[in-house]
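Following this message is one structure expressed as structure tokens.
A protein chain is absent from this complex, but the other protein chains hold their places.
Which chain is which? They are A and B, in the order written, and residues in each are numbered from 1.
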Amino acid sequence: MGAGNLPHQGPALYSVSWLDTAAAWLLALLWILPLVYAVWTAFHPAEFSTRFDLAAPWTLENFRHAWQAAPFARYFLNTTLLVGMILAAQLVLSTLAAYAFARYEFRGKNVAFALVLVQLMIMPDILLVENYQTMAKLGLVDSLLAIGLPYFASAFAIFLLRQTFLGIPKELDEAARVEGASALQTLWRVYVPLAKPVYTAFALVSVSFHWNNFLWPLIITNSVESRPLTVGLQVFSSVEQGVEWSTITAATLMTSAPLLLAFLLFQRQFVQSFMRAGIK
Amino acid sequence: MHRKTFIQTLAVAGAVATIGMSGQALAQAQVEVPFYYPVAVGGAIAKTIDGFAADFMKAHPGIKVTPIYAGTYQETIVKALTAHKSGKPPATSVLLSTDMFTLIDEDAIAPIDQFVKTADDQAWLKSFYPAFMANSQTGGKTWGVPFQRSTVVMYYNKDLFKQAGLDPNRAPQTWKELSEAAQKLTRKDASGKVTQYGIQIPSTGFGYWMLQTLTTPNGVLLANDTGTKVTLDNPKVIEALDYWVNLARSGVHPSGVVEWGTTPKDFIEQKAAIIVTTTGNLTNLKANAKFDFGVGQIAGNVRKGSPTGGGNFYIFKKSTPAQQQAAFEFIKWVTQPERAAQWSMDTGYVAVSPAAYDTPVLKKYGQDFPQALVARDQLPVSVAEFSTHDNQRVTKLLNDAVQAALNGSKTSAQALKDAQREADRLLRSYQ
Partner (left out) sequence: MAAGSNIAPRAAVSQHALHAWLLLLPALALLVAFTHWPALATLIDSFFSTPRGSRPGHWVGLENYQAMVEDPVFWQAVRNNLWFAGATIPLSMGLALAMALWVNERMHGRAFLRMAYFTPTVLPMIAVANIWLFFYTPQYGLLEQITGAFGLPSHNWLGDPATALACITLVAIWKEAGFFMIFYLAALQTLNPSLKEAAAIEGASRWYYFRRVQWPLLMPTTLFVLVNAVVNAFRLVDHVFILTRGGPDNATSLLLYHLYEVGFKFWDAGYAAAITVVLVVVLASVALLQFFVLDKRVHYK
């Protein structure tokens, strides 16, 4: 058996059985099947969307067709702006709030924290009827701001950051104070840098959530100017005249490409930042 | 030299400013007409709409028409009402003709009559096929203007008909003929699995509409024309639904609930020899079917007949008077015979006025491709589409009943009785 200083994944310990490998691979192939189908159908003409003839010709026509059929460029822009705006707001607001919870004592602190935790379970999506009316009163219906506003305060982020801030030793705090830093400056110089892995992990979760968010944006947007990709895709693929898979999969690939590529390139960092964030 | 350049520069600047300002003034004087439309995947159709908007704007420089593509009919009505409730509706939208009562109840639309002032306008309003006006008028007023209207037709695969020994130029005319043809057209493979169904009638999305293609030939109407009463548990309705259920039981029709969206594809893939669906699919099938196909009127029983379908233009009340007037101009323009003819050719919908069929282009199209005329020829025997107050809800009841009967969880009689009871409860406050 193993002895002495073994590397992190000592190969002599618990070698992987062939059964495990087979099962893992089978599951992986099953899991990736939809994507494979999407790639097949998007790059082949419509007749081959249901027929898997390996000799079929390749074509980019579907992409061209999809790109022209709906203003995907605009949808991309909207989604990028939306996701960026939400993330920025979430980071700022939750940092401030988490700092308050972690480093201040005040009456009503527990009540306030309980209120925050409520949002972990009761997401704005559930309350869409009422939130829609709020937006109508504010005159914000059909704007990117309306899509993002209910999500700016993220209970998840506050929770994570509070956890992290609590773990930062108070000596660092006092050291900064001795140098004459105000509370906010301490926050910026000491706490924020130390919480970077948490920020990264949270950013990844937030981006992928809001990139994919559908129901609330569906309700609150009407026009192309504020429509994000998900709503645009649904409008695009809802067909009175029948489903056309080659065009839909082309559109799907186009709209998922950024996230997919980002993940493929940054897989490692992604997992590592989760590790260091200590989301356990 | 300096003074000359200076004055010249001033002059140019002045000219530019004036042009700029007048352009600005023009832009400010432009009335915005956003309009939601529910048509499918782009390509020809979105291009046609955009083309219409562009041509209209050339002819009417003070109006800016913005077509906004909103998804299916169901999604478009949601978007339109959402916009209306938040105070900023589109100036106009193409919505299902059956949404009329709902829109009136929500106080969302303005009657078309208030815009009809000149004799020309009146002639225009009278120029549409009467069958299409059935779902567009109530209480003595006109609320919608027909635009993309349809009837239901049977598409049949001529090659498969020949193979089965049937006359490829004659669609089944009666229920009896239909059942027999379907038997001959159903093919099974060696293991007994069906590879080709004789007939396929979809039951998601518009189950109630498909049911009407069976109840109308059976001589019964499902709703009254004020939308306050429905007749679902009538024995003739039950009989019609049973006919459908039995088609599935006898194996010539797929069992269970059949998806609307994949039915045209099923036809193209030759998995179904006859499909029953909207004439709006015609252009799509023409482009994609690799075989010869025919279009037939709905098979009759005690009479022939089909429900009408499709969308009307509505004008929204909460938009400004200028917008409403501009929208009216656009609606008038786009339903003129030439445009109606082009729209019909691009989509397969029925052109909304007899005059459209007299235009040279559509005449020739009809001669080259007679299948396009079948839906129109059905108009004399067509009835209104099922429509009531609280339409979405009542329609859902009927859809659910159809689905329950088709997947066997309820008998036709039970399903329709339950639907009748619920519908009566919902419509009570409107009577």
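Heads up, the rule we're going with is that contacts are C-beta pairs under 8 Å (C-beta built on N, C-alpha and C of every residue); 3 or more make two chains touch, one makes a residue touch a chain.
Bear in mind that the values here come from a model prediction, so they are computed numbers and not experimental data.
Peer 1: Quick one: which of B:185, B:258 or B:416 touches the chain that's been left out?
Peer 2: Of the candidates B:185, B:258 or B:416, B:258 is in touch with the missing chain.
Peer 1: Given the full complex, what residues of subunit B touch the hidden partner chain?
Peer 2: Residues in contact with the chain left out: 74, 78, 81-82, 85, 105-107, 191, 193-195, 203-205, 254-259, 261-262, 266, 269, 271, 390, 392-393, 396, 399-400, 403-404, 406-407, 409.
Peer 1: Contact with the hidden chain only, please: which subunit A residues?
Peer 2: Subunit A touches the missing chain through residues 1-2, 6, 8-14, 16, 20-21, 23-25, 27-29, 31-35, 37-38, 41, 49-50, 92-94, 96-97, 99-101, 104-107, 109, 112, 114-131, 134, 149-150, 152-153, 155, 158, 163, 166-167, 174, 177-178, 183, 208, 211-212, 214-215, 219, 229-230, 233-234, 237, 243, 245, 248-249, 251-252, 255-256, 259-260, 262-264, 267, 270-271, 274-275, 277-280.
By our rule, only the chains that are shown with their structure count from here on.
Peer 1: In whole angstrom, how far does the Cα centroid of subunit A sit from the Cα centroid of subunit B?
Peer 2: Here subunit A and subunit B have centroids separated by 39 Å.
Peer 1: So in the complex, the part of subunit A that touches subunit B is made up of which residues?
Peer 2: Those in contact with subunit B are residues 46-47, 50, 65, 68-70, 132, 135-136, 139, 141-142, 219, 222-224, 234-244, 247.
Peer 1: How about subunit B: which of its residues touch subunit A in the complex?
Peer 2: Touching subunit A from subunit B are residues 34, 36, 38-43, 46, 68-73, 75, 79, 82-83, 85-88, 90, 261-265, 269, 278, 280-281, 284, 288, 290.
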